[in-house]
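Shown here: the complex without one of its protein chains, the others still in place.
When the chains are written out, they are named A and B in that same order, and each has its own residue count from 1.
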Amino acid sequence: MFRFIARRLLQTIPVLWFIVTATFFMIRFVPGGPFTAEKAVTPEILRNLEAHYGLNKPLYQQYFDYMSNLVLRGDLGPSFKYASRTVNEIIADKLPVSIELGAISLGVALFFGLILGIIAAVKRNSIFDYMASSVAMIGICVPTFVLGPLLVLFFAIHLGWFNASGWYSNLDRILPSATLGMVYAAYVARLTRGGMLEVLNQDYIRTARAKGASEIRVIFKHALRGGILPVVSFLGPAIAGILTGSFVIEMIFQIPGLGREFVNSAFNRDYTLVLGTVILYASLIVMLNLIVDVAQVWLNPKLKFE
Amino acid sequence: MASTCSPSSLPVTPLTPDQLEQGSSLWRDAWHRLAKNKIAVFGGATLIVLTIACIFGPLISSYSYEDQNLNLGASGPSLSHWLGTDTLGRDLLVRLLVGGRISIGVGLCATIVALTIGVIYGAVAGFFGGKTDAVMMRIVDIMYALPFTIFVILLMVFFGRNIVLLFVAIGAVEWLTMARIVRGQIMSIKKMEFIEAARSLGLGKRRIIFRHMIPNVLGPIIVYTTLTIPAVMLLEAFLSFLGLGVQPPLSSWGVLIKDGAEKMEEFWWLLVFPGSIFSLTLFSLNFLGDGLRDALDVQSSKD
Partner (left out) sequence: MIRRYFGPILALLITTFIAGCGKNTSAGHDQPVGPDGKKLMVWRVGNGSEPQDLDPQTVTGVPEHKIMMALFEGLVGEDPQDLHAVPGLAETWEISDDGLVYTFHLRPDAKWSNGHPITAVQVVESFRRILAPGLASEYAYLVYNFVVGAKDYYEGRITDFSRVGLTAVDDHTFQVTLLHATPYLLKIMASHYSWWPVPVDVITQFGKFDQKRTAWTRAGNHVGNGPFMLKEWSPQQRVVVVRNPYYWDAKTVKLDQIHFYPTDDISTDERMFRTGQVDMTYELPNAKIDAYRRDYPESLRIEPYLGVYFYRCNVTRPPLNDKRVRQALALAIDRESIVRNVTRGNETPALAVSYPGTAGYSPRAQLTGTIADAKRLMAEAGYPDGKGCPKIELLYNSSENHRAIAEAIQQMWRKNLGVDVELVNQEWKVYLDMQHTQNYTLQRGGWIADYVDPHVFLEIWETGNGNNDTLWSNADYDRLLQAALAAHTEEERYGYYQQMDAILVDELPIIPIYHYTKKYALSPRVKGYWPTLLDNHPYKYIYLED
């Protein structure tokens, strides 16, 4: 296993390099730059702005400077849009917030999703299956930009239990993670149901039941391991997605997380911040996919590392 | 007492042709089972009805999707406008049906594209394993990480703003997770006996992948497909924000829902009706998908 992990880690280097390079050049070819504004900047000022940020150097020179800063010093450069902050600082400030939001949402999603999925699978085609599936479907049918404001309208405005937005007290965590969690709970529930159904018909389950194991034991000790395989495959990108793609949630609830910067940095043409967030996301994806692959082998004894 | 009991002298009634057990393929069995699943049939029927309504409904309506009535503005459901009107006084029912053409069309096509690419890619990677799998999956990793917004804007810069680009953009994103799931599933059944049997029979790799492995992992594929379609519909709304996709006065369900969400307190019908039809489509899709999954499940208990 350790050889496997070591090999994968080695593979990440060319992957990350490719991603950074591709992104670096992609963003330069997009129309509009960081200083493109409604009130046009005069040519003299634009010259000075570009000189300050090194944008007047030839592109390959900028690329080389960026890469050497990145690799030698871990310095992701200054943000173009937030003039007084560096990208390292912005990420350091916002990543913990996103992680917290993501972790709680994921907890919600896994908790409800797994339970609903298991119920649906075990009580297949019964009323419980339909109810559980339907509740799970709410997360998919009601997009976050509808669900979020609905929850705020009801719990914050009508009942007055929460703030409408913000990330100050612990109470502020609840509505956003509930909204984000419900979406992923739906996915988890559907995939769990599917996976469990596959597994529950296998011979070894029949054997366990024949041996007299209780249903709970059968489900949790025997079936779940195989049943959650599709969820595990999905979890890799899902975790990365929750951590970084919570753009809508962060907008609705005014959360100072990294999700918004993923999208906003592109809209602002904040070159360094785009690169910074992409590097972060890429590292995450690679790590998570590795963990997921390891988990898959661990869950299914028939698999081996290759 | 044996000599009179020879096989040829036993009374044997030859079977008539329709008493002979018909050889049946996976697909025929599946079709039969599906037809018996009432809810799945209902789901499928609903989808067909919806599609027909979207295609033909606007042709028979007295309103066009772009006829404005500015003085009327947003009004609730009434006899003249069954589902109400939007803020420019346009009939919501017609706009919903026309939007359905776009959403269902994009949803289906983009998902089929993503499905085809994802399944083949994931199956090949999972089957071959080793270095092939490593390279293929690293490519998936790379494509995950590249910034989508920038990618789409670049596409529009180089290729203009046509509808094919919409599919490319959506397909480019959605096939990735499908490939990963398929690969995971393939890897888990690779070592099963029936695959070893097929291999020892000397069956070619393509045959093994397409005729033996993929049908057995159809379950999660179907489930994930039914989850992909709504994601595609909502992604289309984001893409229209970027300028790719339908241009006004045309609309799609995703855009209608987004607009309705901002006005849900004042003009609830602008959210509820698009949202309901969206949900109805998804529910039907899911029931149909579940039915398909059950029907294709070769291991489901026949006892």
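The rule is short, and it goes like this: a residue touches a chain if its C-beta (ideal position, glycine included) is under 8 Å from a C-beta of that chain, and two chains touch if they have at least 3 such contacts.
Quick caveat, the model's predicted, so the values are computed rather than measured.
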Per the definition of touch given earlier, which of A:4, A:18, A:63 or A:130 contacts the omitted chain? A:130
Which residue, A:70, A:95, A:150 or A:174, contacts the hidden chain when the whole complex is considered? A:150
From B:41, B:109, B:134 or B:242, residue that would touch the chain that is not displayed: B:242
Which residue from B:148, B:175 or B:283 sits in contact with the chain not drawn here? B:283
Looking at the whole complex, which of A:78, A:113 or A:181 touches the chain that is not displayed? A:78
Residues of chain B in contact with the chain that isn't shown? 39, 66, 68, 70-71, 73, 87-89, 153, 156, 161, 240-243, 247-249, 259, 262-268, 271-272, 275-276, 279-280, 283
Across the whole complex, list the residues on chain A that are touched by the chain not included here. 30-33, 35-45, 48-49, 51-52, 78, 81-86, 90, 93-94, 127, 130-131, 134-135, 137-138, 141-142, 149-150, 152-154, 156-169, 251-256, 260, 267-269
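Throughout what follows, only the chains that are shown with their structure count from here on.
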Between chain A and chain B, centroid-to-centroid distance (C-alpha), Å: 23
Under the touch definition given earlier, write down the residues of chain B that touch chain A in their complex. 129-130, 133-134, 137-138, 141-142, 144-147, 149-151, 153-154, 157, 176-177, 180-181, 183-185, 187-188, 191-192, 219-220, 222-224, 226-227, 230, 234, 257-258, 261, 264-265, 271, 275, 278-279, 282-283, 286, 290, 293-294, 297, 299-301
Within the complex, which stretch of chain A touches chain B? 7, 11, 14-15, 18-19, 22-23, 26-27, 29-31, 133-134, 137, 140-143, 145-146, 149-150, 153, 186-187, 190-191, 193-195, 197-198, 201-202, 226, 229-230, 232-234, 236-237, 240, 262-263, 266-267, 274, 277-278, 281-282, 285-286, 289, 296, 300, 302-303, 306
